[in-house]
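One chain of protein is taken out of this complex; the other chains stay put.
Letters A, B and C name the chains as they come in the text, with residue numbers starting at 1 for each one.
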Amino acid sequence: MADKDPAALLDAARTWWSTEIIDMKPGVIRFRGYPIEQLIGAVSFPQMIWLMLRGSLPSLNESALLEAALVAAVDHGPQAPSIAISRMAVTCGLPLNGAMASAINVLDDVHGGAGEQCMELYADIARHLDAGLPLEQAVEAGVDAFMAAHGKIVSGFGHRFHPVDPRAPRLLGLVEAARERGVVSGRFAEIGRTVEALLQRRKGRPIPMNIDGATAVIYAELGFSPPLGRGLFILSRSVGILAHAWEQTRQGGRIKGPMPPSVPYSYTGPAPRDFPG
Amino acid sequence: MADKDPAALLDAARTWWSTEIIDMKPGVIRFRGYPIEQLIGAVSFPQMIWLMLRGSLPSLNESALLEAALVAAVDHGPQAPSIAISRMAVTCGLPLNGAMASAINVLDDVHGGAGEQCMELYADIARHLDAGLPLEQAVEAGVDAFMAAHGKIVSGFGHRFHPVDPRAPRLLGLVEAARERGVVSGRFAEIGRTVEALLQRRKGRPIPMNIDGATAVIYAELGFSPPLGRGLFILSRSVGILAHAWEQTRQGGRIKGPMPPSVPYSYTGPAPRDFPG
Amino acid sequence: MADKDPAALLDAARTWWSTEIIDMKPGVIRFRGYPIEQLIGAVSFPQMIWLMLRGSLPSLNESALLEAALVAAVDHGPQAPSIAISRMAVTCGLPLNGAMASAINVLDDVHGGAGEQCMELYADIARHLDAGLPLEQAVEAGVDAFMAAHGKIVSGFGHRFHPVDPRAPRLLGLVEAARERGVVSGRFAEIGRTVEALLQRRKGRPIPMNIDGATAVIYAELGFSPPLGRGLFILSRSVGILAHAWEQTRQGGRIKGPMPPSVPYSYTGPAPRDFPG
Partner (left out) sequence: MADKDPAALLDAARTWWSTEIIDMKPGVIRFRGYPIEQLIGAVSFPQMIWLMLRGSLPSLNESALLEAALVAAVDHGPQAPSIAISRMAVTCGLPLNGAMASAINVLDDVHGGAGEQCMELYADIARHLDAGLPLEQAVEAGVDAFMAAHGKIVSGFGHRFHPVDPRAPRLLGLVEAARERGVVSGRFAEIGRTVEALLQRRKGRPIPMNIDGATAVIYAELGFSPPLGRGLFILSRSVGILAHAWEQTRQGGRIKGPMPPSVPYSYTGPAPRDFPG
């Protein structure tokens, strides 16, 4: 390192962080080339999200489909760890940013990754279709591979609380309407329905598509990469996390644990003993 | 605790978490009373944000103003600690949720609180107006109190990079248009302009309203509480945090520090010494 | 900026991060001047903590007192939000680092700041003593100012679960033994005892010093700044946060909310209604 000349070192510093997203000069802010003052008041928040993530602007019809998915997933109640953590964090003294951070952090593979995993499943099935397999066989191959990797629960299908997740049929109806208008191809909706049918045949009872399976259809139809399924879910669920943090702020409470102090936890360790024992 | 009866203990558990936001039964999800399947496809994402935070739905005109503010603040480049942290986190192996959490966490008082502080300033001035002070005096009183508490920099005014922040005039233009159509009262826009004029008189040069001052006008005009100024900013900036995390994911990189390894940090501590010295 | 010459820009980059803590060259790592290979196996973990935070090495007697405080505060059970969050996070799919981050984050003013606040109270009383006030009056002045700023609960005294916190007398005994051997002055132990006596007189019942009050005595006797009271508490409680995350990892569980699904939360919002309502 010591022998590099200053110009080379400075150039290394200047190119260390590189982005296609935003360009700034004093008095100028451009996103993907567009000046911010032309975007404000002209594009919707979902269009802006798309522009930031994809580099180009969606049509209004595409944006409407994205918007429906963002609306659908904002919250699933304080029994969800993310929401509970947001509320608990506030009672520990955290401002909204801190509460949201602790909560968003837990939207990991298990609690926040189902949509992404389902998009990967759909993409895998689509690759089988592209390779010439008929739909039923492509779905069988995809689901078998998924189960081999992840176990018997297929992300995006079935729900431990809702017999039918009320969000899924509504979202799928919007996809179908969009397909009829030529906004999307409908390929991933068909894949999703075929997975659902396969699971019902195998288990002998309906395993209906849930919110994660339905938003995965939408995000895949719109051309998002699977990891962005998680990213978009986080943007959506952040709204609920914020709303609950704010409600808890107004409710007050100090160091509020998971259950009331009157309901103690269960200790299952060694009996009392003296040290050094 | 031990002497409470089971029914009382159970009731304590059941009421430990209480919310007005979301109600669920198997197959039913209602937000603020509305079934989710009626909201999906019918309300915009900003309307849903409003419903979650406020309990009622905004008009389309109110929602449009909120949306403009959300669009305006999505990103300010990788020199901002929040964006840099998001990108660095990805190179440490974190998925998008973890990168976003570490980044959102730092949107604290200094990096994410300017809008909230500015809303508190505006609210303080509004209280002086309500108490009968003329506008100029109310603004003087508010700014003096703010400076006494926070120092000479007034949150929401001036920018260390932009001589004029291009987002602010555009947002204020939208507020003015909304005022003309009777969507908002224009009270907080007037307060903001008067603060700006006072600062210019005091400093002898323009200290123009920046993004935080302009979004504070919008959020205050729409009736949001000051802490939600921070909350809404976080929802907006999360989009940039996600976009940069995703861009860094595709760029690759492992354990990417703040500066290239060729540009070392500066050590200013004790000279080399032997232990125990 | 544009007109700065490369050497100046490079120098700005080189001095952007500056530290007295650690110096490195290829093959060489020095902490506060000492080569790491001389410290490993020669200093205890608490001595290393001290060296990192203070810049010099403590005596063995000082280190022993610090060590007792670090041992005392490792855990207070899964009803504490920090511990519960750590366990919940694991069931959402987070690895140990993520679970610890979400949990440590909530050790904020309310849940993690009591020791720091108590150290500030002690320091305030010490300033009154230095200014010539007799002990009783100095304590009255300090406690009155504390209550005016923070409310009636004095951080470090009283406990909502333990009539007497078993950790406090043991820690205070170690301080007294250290004072007798000349390790510490005993000034802050005396301040603490006098605060305790004042609170008992005022409330008409014992408000005994708790873990935070006792560790605050130790950290103050050892010369740590108040914010490091929070920092040292975090290092200690991190052990419990890790232990519970690890235990939960081995127990398994997926998306484990704060209470069992069979015990629902309480919904107190609007009755069911149709959109647009």
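The criterion applied here is as follows: a residue touches a chain if its C-beta (ideal position, glycine included) is under 8 Å from a C-beta of that chain, and two chains touch if they have at least 3 such contacts.
All values derive from a computational prediction rather than experimental measurement.
**Q** Identify the residue among B:101, B:143, B:174 or B:199 that touches the chain left out of the display.
**A** The single option touching the absent chain is B:101.
**Q** Which candidate, C:139, C:174 or C:189, sits in contact with the chain we can't see?
**A** Residue touching the absent chain, from the options given: C:174.
**Q** Could you pull out which residues of subunit A are in touch with the chain that's been left out?
**A** 10, 13-24, 30, 32-35, 38-39, 42-43, 55, 57, 94, 98, 101-102, 105, 258-259, 263-277
**Q** In the complete complex, which positions of subunit C touch the hidden chain?
**A** 1, 4, 9, 12-13, 16-22, 24, 26-29, 31, 35-37, 39-41, 43-46, 48-49, 52-53, 64, 67-68, 70-72, 74-79, 84, 87, 95-98, 100-102, 104-109, 112-113, 161-167, 169-171, 173-174, 227-228, 230-231, 234-235, 238-240, 242-247, 249, 251, 256, 259-264
**Q** Pick out the residues on subunit B that sit against the missing chain.
**A** Counting over the whole complex, subunit B touches the hidden chain at residues 6-7, 9-10, 13, 77-82, 84-85, 88-89, 91-94, 98, 101-103, 105-113, 160-161, 254-259, 261, 264-265.
Please note the rule applied: only the chains that are shown with their structure count from here on.
**Q** Go ahead and note the Å separation of the Cα centroids belonging to subunit B and subunit C.
**A** Whole-Å distance between the two chain centres: 29.
**Q** How many Å are there between the centre of subunit A and the centre of subunit C, using C-alpha atoms for each centre?
**A** Each chain reduced to its C-alpha mean, subunit A and subunit C end up 35 Å apart.
**Q** Calculate how many whole Å lie between the centre of subunit A and the centre of subunit B, each centre taken as the average of the chain's C-alpha atoms.
**A** Taking the average C-alpha coordinate of subunit A and of subunit B, the gap between them is 21 Å.
**Q** Multi-chain contacts only, two chains or more: what residues does subunit B have there?
**A** As it turns out, subunit B has residues touching two or more other chains at 13, 16-22, 24, 35, 39, 43, 98, 101-102, 105, 259, 263-264.
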